[in-house]
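The structure follows.
One chain of protein is taken out of this complex; the other chains stay put.
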Amino acid sequence: MTKPKVATTSLAGCFGCHMSILDIDDRILKLVELIDFNKSPVTDIKKFSERCLVGLVEGGCCNEENVHVLQDFRKNCDVLISVGDCAIMGGIPAMRNGISLKECFQEAYQDGVTVYNPSGKIPSDKELPLLLDKVYPCSAIVKMDYHMPGCPPSADTIWETLVALLTNKPLDLPYELIKYD
Amino acid sequence: MNENLEAVIREICQKYANDSARMMDIVRDVQASMGGVSKVAMKAIAAAVGVAQVEVESVVSFYAHLSSESKGKVVIRLCNDFIDRMFGANRVAETFEKEFGIKFGETTDDGLVSLEYTPCIGMCDQPPAALINDRIVTWLSTDMASRIAKAIKEEGNIDKLNLPNGDGNNSHPLVNSMVHNNLREKGDMIFANFVPGAALKNAIAETPVECIKNVKASRLRGRGGAGFPTGMKWEFTRGADGDEKYVLCNADEGEPGTFKDRVILTEAPELMFEGMTVAGYAIGAQSGVVYLRGEYQYLTDFLNDVLQKRRDAGLLGKNILGKEGFNFDIRIQMGAGAYICGEETALISSCEGLRGDPKNRPPFPAQKGYLGKPTSVNNVETFCAVAKIMEKGAPWFAQKGSTGSAGLKLFSVSGDCKKPGVYELPFGTTVKELLQKVGAEDAIAVQVGGACGITVAPNDFDKEICYDHLATGGSVMVFGPGRDLLELAHSFMEFFEEESCGYCTPCRVGNTLLKRRLEYIIEGKGTPEDLIYMETLGNTIKHTSRCGLGQTSANPVLTTLQNFRSLYESKVKPSVDGLQPSFSLDKAVGLSEEIVGRKSIHHHD
Partner (left out) sequence: MSDKIKFTIDDVEIEAEAGQTILQAADAAGVYIPRLCANKNLTPHGSCRVCTVKVNGRSQAACTQPVAPGINVESESEEIKAYRKSLVEMLFVEGNHYCMFCEKSGNCELQAVAYRLGIDAPKHEYLFPSRDVDASHPEIFIDRNRCILCGRCVRASKELDGKNVFQFVGRGIHKKVAVNSDAKLSDTELAGVDMAVSSCPVGAILRKRVGFAIPVGQRLYDAKPIGSDIEASRTDK
């Protein structure tokens, strides 16, 4: 019997939601009985090698690489879940959305008080993915099936949600488990 | 400088007895004298009338014609509603921009001219039209726009252009306007002969209660569109506690495509004032206020003159027509560019010198209205109908029109038709009959009731225009072959987004969201799910908004979705691979490419 596959990624996030996944502690042993991880920082698999049942996406999209990864996830996963507030609404990175991109660059590479950049150039190496005009929630770029709020969502929330999804049971989270912070 | 400013403001405030309820007049006068209402001016006004500075700011920031920044000596407000754009408003706009070297929304460096767009100014039958300060110019061509621009640049005004005056009282020395009446069909009601005093004489021969009984027997319903029985409204107002009561006339004709009140105000103001006076007698009010939309400022001198003549003739003032104790007078309150003020409680707020926010109901205006006193607010046309009912009798009126909708109604017809203008026809006229009259048999859609009304498809052209089927305050806009109805819906959504007072969540936020989703669809970036989203959102706005504006603001989308669904269906396509078509990576990295100075190398699309 083959186990369902799960992929995870962190886009414009802080890996805090991935930490929260690991926070399920010893239940991770139960989890690997239920699933196999495919593309994920957990396995360090860089490219999808199989179609996945679930994709867990942390972070919103702040650059073109984020967009490509997210679109890749959408193509390779049956069910896509926004994990955490950044995936849902952009989170802390989206605080730049009220400021023009030009000002962001100027502050980061030219005018900021801690900047040392004698050339005054804005980095443009082609290895660097270009920033988007603003930080986008995942749902603005691809269709997301479920949303797991929190910063990060608690380990219990992640555990309960995954188990319900994998065992095809309705999810009924207790009040304390749905939080936006 | 500041001392001078304060002196001017003190004088203006004194003119209105330092009464904060006259804030609209005060800020309008300050703006007229200083080109804007600056923070310093706000502070001075606040001190003079005894309110907080932020209250003055609140009012100034609400109305489109008021501004905290100084505007140009000449402000050109070009109407950019859908009808005006159909007839070339965009080309006229380009001409003005080229002539003055500025964009719309800007003021020339020398402070001479500001260019602004404005929603419907009540000239849809003579488009494109614009307001040049208080003066209206109609049937604008690019050529005329150039001439206007040159005159302004040379003379600072357009007086020397000698623009020809319009027909009827538009040529009256106190009006002196190039506006045309386009009065295409007169019934035997509003534009029939009327001897001032004829209605009042009959009214005062009866008791006020009998008067109201007559209005009820006539089955007259409000002509503004909502259709509340007028007699009942008066009865409530008369029955409410208090000696001080008010009659308010809603002349804030702002529904896109409506201009019939403008023609009444020009050709039959006596009838309207007489109807108001009858109302004063019937409900026991001593004062009336006509709330006139800012766009019709050009009519004020004329209307005030008519009021003075009525005072001189004993038809206004103390002991009217010799009736002991029957005292009633009328003043005109100018608006300043806010569609919402056509909503009766918002109109009251504005008359009280406040932002034009609607009020919570209950209490209803009949119980607690203007200045907290029992108030009846009726439409211009309703007062005219009342006067005719008093003159000719309730049965005469009641037998006209259709079962649920008695009487004749004025229709303002505009758009793709041979004879745009005002028609006085019985309620119950079908869309088809109207289209024949106006010369528009090839119409592909008719907008009945203005932006908040219904976009009617040809298979419904047999429906009757009346309160029970297709309700309208008068606006009928006709669209011929080739017109894009999704663009029409979009222009109405832009209108509602702009005109929402912002008080309640669904209207303030919902309309912005609805408009944006519609834009995606028009751009070909919509999915079938978006149609369901718009329907759900539209219904939420409809069922949770606080006032009539909000409750009808989703209609442009909801009624086109209902009657022209195939137009939407041909635009949307299912998303491929679960991608959101509204997102474009090209667009999203465009700014970055510009700043960093290289193209994206990951581009797939």
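In this document, chain identifiers A and B correspond to the written order of the chains, with residue numbering beginning at 1 in each.
Note that a contact is a pair of C-beta atoms (placed from the backbone, for glycine too) under 8 Å apart; a residue touches a chain by one contact, two chains touch by 3 or more.
Small disclaimer: the values here were computed from a predicted structure and weren't measured.
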Touching the absent chain when the full complex is considered, from B:A7, B:V54 or B:V209: B:V54
Touching residues on chain B - with respect to the absent chain: 39, 43, 51-55, 57-58, 61-62, 338, 340, 355, 360-362, 497-506, 508-513, 516-517, 533, 536-537, 540, 543-546
Chain A residues that touch the omitted chain in the full complex: 82, 85, 88-92, 94-95, 97-99, 134, 137, 139-140, 146-149, 151, 175-176, 178-181
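Here is the rule we use: only the chains that are shown with their structure count from here on.
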Approximate Å spacing (C-alpha centroids) for the pair chain A, chain B: 49
Chain B - residues contacting chain A, complex: 575, 577-580, 582-583, 585, 587-593, 595-598, 600-602, 604
In the complex, chain A residues that touch chain B: 64-65, 67-68, 71, 74-75, 80, 101-102, 105, 122-124, 126, 129-134, 136, 139-143
